[in-house]
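Of the protein chains in this complex, all but one are displayed in their positions.
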Amino acid sequence: MRLINQKPSRIARYALGALPFAAVLLIYSVASKLRHMENPQDRLLPSLQQMAAAVERMAFTPSKRTGEYTMWLDTLASLERIGIGMLVSTVLALVLGIAMGAIPRIRATLAPFVGAFSLIPPITVLPILFIVFGLGETAKIALIVVGTAPVMTRTVAQATADVPDELLVKVQTLGANSWQIVTRVFVPMVLPRLIGAIRMGLVPAWIFLVSAEAIAAEQGLGYRIFLVRRYLAMDVILPYVAWITIIAYVLDRAFYLLSRKGLRWAHGEGGAL
Amino acid sequence: MRLINQKPSRIARYALGALPFAAVLLIYSVASKLRHMENPQDRLLPSLQQMAAAVERMAFTPSKRTGEYTMWLDTLASLERIGIGMLVSTVLALVLGIAMGAIPRIRATLAPFVGAFSLIPPITVLPILFIVFGLGETAKIALIVVGTAPVMTRTVAQATADVPDELLVKVQTLGANSWQIVTRVFVPMVLPRLIGAIRMGLVPAWIFLVSAEAIAAEQGLGYRIFLVRRYLAMDVILPYVAWITIIAYVLDRAFYLLSRKGLRWAHGEGGAL
Amino acid sequence: APVQDARAQDRESFQVCWSIYAGWMPWGWIESSGLMDKWADKYDISVDVVQINDYIESINQYTAGRFDGCTMTNMDALSIPAGGGVDTTALIVGDFSNGNDGIVLKNKDELSAIEGMDVHLVELSVSHYLLARALDQIGLSERDVNVVNVSDADLVAAFDTEDVQATVTWNPLLSTILKKPEANEVFDSSQIPGEIIDLMVVNTETLRANPELGKALVGAWYEAMSIMSSDTQAGRDARTWMAEAAGTDLRGYESQLETTQMFYDPAEAVEFTRDDKLIQTMDFVRQFLFKHGILGQGAPSPDYVGMQFPGGETLGNTNNIQLRFDPSYMKMAAEGEL
Amino acid sequence: MSVLEVRGLGVDYDGVRVLERIDLSVAAGAFCTVVGASGCGKSTFLRILLGQERPTRGEVLLDGVPIPPEPMPDRGVVFQKYSVFAHLSVRDNLALPLEIQRARGLGRLFGRARRQVRAEVADLLHRIGLEHAGDRYPGQLSGGMQQRLAIGQALVLKPRVLLLDEPFGALDPGIKKDMHALILNLWQDTGMTVFMVTHDIQEAFQLGTRLVVFDKLRHDPHAPRAFGATITYDLPLRPPQPPAADRPAGPDPAAAAASQPPAPDAAPETGETPDAAP
Partner (left out) sequence: MSVLEVRGLGVDYDGVRVLERIDLSVAAGAFCTVVGASGCGKSTFLRILLGQERPTRGEVLLDGVPIPPEPMPDRGVVFQKYSVFAHLSVRDNLALPLEIQRARGLGRLFGRARRQVRAEVADLLHRIGLEHAGDRYPGQLSGGMQQRLAIGQALVLKPRVLLLDEPFGALDPGIKKDMHALILNLWQDTGMTVFMVTHDIQEAFQLGTRLVVFDKLRHDPHAPRAFGATITYDLPLRPPQPPAADRPAGPDPAAAAASQPPAPDAAPETGETPDAAP
């Protein structure tokens, strides 16, 4: 049978999916053991036990300094930043994107600018961002917004422009004014793509969060990673990275499910009955 | 007439499109002038003349130390890195993406891993990249690849999975084996989406290039920006950022046109005759 | 622009920033322990002490007018704010590096072996300066090595790679690197004592218009100094706090302090500032900066930016004085007048 | 006397002449079917009647007044595709026109007003045979059910003229027949004027009171795109308005207004519910 027709069973699928993770873990363990044989104090590739100890220390032992649990504080701080940042980006993308997609004048005005703006690597203009937004939370959130909103806006604008002309004619023959067309046609029809844009945007959002926290913060997952990097404390960094990845994965799934449940019409299940 | 029906003329479109750029320039000029009235040696918002002088110095005056033109050297170095990086990412995305999209066993094996991997912010695991790739050009290119390839791979895998079942059945009834299905159906049908993925990937690629050049470099646009940041030489940074944006824009357009010209079938022009 | 306007005026609330470094950790403790508020209240003002992780960004922000004061080295004070036309006063001379910065070679124990090597360091930083001074002392110049820029965040990990055979860096990166068996420190800042100075600088105009700011900062600083240098439980607690904030433990932090010549006593700091050696040091520094083209925009000569020292002595253009060493506030502390 | 009047209409696209010298006058209550070769400009003609596009030459009058240059509720439309809103349930699709009329701000009603609107469309839902599918989304309907819904939605506001662009082109023959019955019933009940483009000649003859054929009169073999299509045949098939009683007697706007058809919900039920889902 052709390879493309050979479908693994459900159990085989799970087993195969676990394979690369197991392989990475194995390779890591071996490399770590080798380095520790060479230099027992090696910090670059801590053993799994060392990482477990670090997690125990960071997540389940109150900090001597503040009496709080460092890892949870970091997580909360980062989640708050990324949450507010993505919220702002989403609102911007929705408002600007629909305005650009729906109103030809606004599209003519903003499309070239947003296009150019989305190509600026935000980390190169960090000093300006920090001057404009200060060094508080605003700047960190601003970096996330600057890094994600332009692309999200373009996605929403494209989605708006993709609404079939027929539907726009139809709703006009039903007497809708421009504002009603926005609220009753563009916004709901664009929502699935907006959620898609949020999911796509979360990847750079994490990167910008980490970058922002590396520059000015006193808490946060990215802050901690950069702080302990001076000592090459990979026993803290690696669990933190894994934790970030898990959170990112959960968020991604959550948005996917939100879209499937909340916007059933857009996920053509059931098909024509 | 409804706002959504009011279409600006061609000339009005150009004028409107230029507006935000002009506005930004104006705001910048005023802010810069104000700061210079306060402090004639201000470095944060250099005047346009100062930037022109910096460009003259960086791009059109041979460097005292080496006799070369700094900005062109930087540009070449960065373009080479981003070029090789995107080439590697593209090949990876094509090979892995098609394998994942086409062969159920490979999809079961790799999809969860690539999905998780794409969510890791690469700058947090730089130390590991260093031990694997050293500190030279390889590490910089690796950072670009790690930052762009997973998402591109997912896009290509999705595009492959989106090839209609009917076409796969059809080509099998024409006697194709799995490899022929890959070369004659999957690869060509996925190319337009691959080019789309490259265009999407170029945005993070520039960000990772700039980050990579902060690692260990003697040349490059990102290197220069980080270096002169040490004395807040915004008169160099801003033209460099503008230059990066222009290059990114030109690359984006080039790939768009490549797709339009090279893959005419995918751009449904002409429509049904 | 509004920030700048506000600078010279009589104000009540101020912001200063600091970044993580052994000699500056007390600033974090001063803020969190309430010392800052206590001293600010005393002078009827309020002072915010803000931590910024990225050292350069903290200086940039200060230079751009976001902050009224900032921690930085003498060299960066000259090249960034002073070179950028922001008249800056060194309010507190906190310490100088006495081994906190060093040159490390892999498997070689002679500085002279550095000739012809790729030296990885943060370009244009004090490490770069240290390298230049070290090469000077053995009759080499920068032309005899190849400088490769590495960001400080990546330096420790980078040292693990084959590509890096020589590096120049500061603590705590330095001590982390020195734990590697193959790492040999061949030169350190204790061999150019007093040349790498860690300061708290403030905007001169702000200070002139608001001397209370200077008094509050200096008062809080030296109270913190006396606590942290004491062998009491309070002192240990303070040092433990700083250690943890620096991402290490008490032992690690104390070993960093060993190579930092702290001026716990304000009188020592005043004396250091008044010494003519400082003028000589700053001359080295400005020559170094000029050679690398970073002393002010298109500076025609090392004299372009003027500096003022205690007793009215100056270096460079007296019409463009942008960096001032002013021990008067530390003197007040020394004399118990705060 | 005529609802719709087209005078000397011509359309060029980028210098290519698509339509030329079209004159047409349609009586109230007529059922005009339009046929013509693919690409000859039938849809273009409909777009102009809609106001979606402007003619290069000539003008279109509705009840003697030039039509505004954008779609308005006096002209309803049903396309072959994308004629209903995928994100609204069947019931909400029908309620949409009323919500738009009554909530000029958000275009959305709440609470009692919303229930009221849903009650108003219940009868229409029944007449188009979809009462058992009121809560489904269009994506869950068959093609025929979707077109049924599209027609129902277009009729809620009782337009003067209903424009149909190959509405049944994608349907199976059996379902097509049911749709013919439905559209004829609705047309008779409401007394509106219908303009229907089709590729199916049989359908055109069967439904229309008047058949209009578009074609190119002149051909230049060396420049095949130099000449546009026009009306080459215009056959009366049967008298326009079947319930002849309320046909306006002359070009009197008041009388024309009086001829406004009865509301769909006031009309008798058709009694048939074809194309129930299997």
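Think of it as A, B, C and D in the order they're written, each chain with its own count starting at 1.
Operating definition for what follows: contacts are C-beta pairs under 8 Å (C-beta built on N, C-alpha and C of every residue); 3 or more make two chains touch, one makes a residue touch a chain.
Keep in mind that this is a model prediction, so the values were computed, not measured.
Displayed chains that the missing chain touches over the full complex: A, B, D (touch as defined at the top).
Of the candidate positions B:F21, B:W72 or B:W265, contact with the hidden chain is made by B:W265.
Seen across the whole complex, the unshown chain contacts chain D at 37-40, 142, 169-170, 172-174, 199-202, 278. Interface with the hidden chain, as seen from chain A, comprises residues 1-2, 5, 273. In the full complex, chain B touches the hidden chain at residues 164-167, 169-177, 179-180, 183-185, 188-189, 191, 263-266, 268, 270-273.
Rule of thumb we're sticking to: only the chains that are shown with their structure count from here on.
The distance from the centre of chain B to the centre of chain C, with each centre set as the mean of the Cα atoms, comes to 38 Å.
Among all residues of chain C, those that touch two or more other chains are 60, 64, 156-157, 160.
Looking at chain B, one finds that residues 2, 44, 127, 131, 229, 232 touch two or more other chains.
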